[in-house]
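Starting off with a structure, shown below.
A single protein chain has been omitted; all remaining protein chains appear in their positions.
Moving on, here comes subunit A:
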């Protein structure tokens, strides 16, 4: 029923990712999503079901396209300094930089599905730091997360993307 899907779902997910990363989950309204993606509200609901379901798709995509490729690259580094600075520069980055951190702070405490995706991203970071830092990897992962958070907290920091 209804009109055939006349839009690029992947493009819509990418656009939504940028919005969620910039304004958070609660701060992004369906109006914002409709305006930015250019998709009819009805089609948005028909394809994704709900804002929560769209957010989960966005987070899944961010893990697959940003987090996992970045951590795979970090895992190839064995020099501790190099691995740490690469992690700080590239983890949870890309067009929707900070999406994982923001989802961890805002959504994970209320939503077990978000919590599971966030845990997957953090485990990937710990595993990636193991070749360079061994048993110290979890502590270094916390340093990377904390540093990314502090970088985000600087309003004047130039965006990398």
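Here is the rule we go by: contacts are C-beta pairs under 8 Å (C-beta built on N, C-alpha and C of every residue); 3 or more make two chains touch, one makes a residue touch a chain; residues count from 1.
What we mean here is this: contacts and distances are computed from a predicted model.
> Name the chain not shown, per its UniProt record: "ABC-2 type transport system ATP-binding protein", "DNA ligase-associated DEXH box helicase", "Bacterial Pleckstrin homology domain-containing protein" or "Branched-chain amino acid ABC transporter permease"?
"Bacterial Pleckstrin homology domain-containing protein"
> Based on the whole complex, identify which of A:30, A:72, A:105 or A:119 touches the chain you can't see.
A:30
> Pick out the residues on subunit A that sit against the missing chain.
Subunit A touches the missing chain through residues 1-3, 29-31, 34, 40-42, 45-46, 48-53, 110, 112-113.
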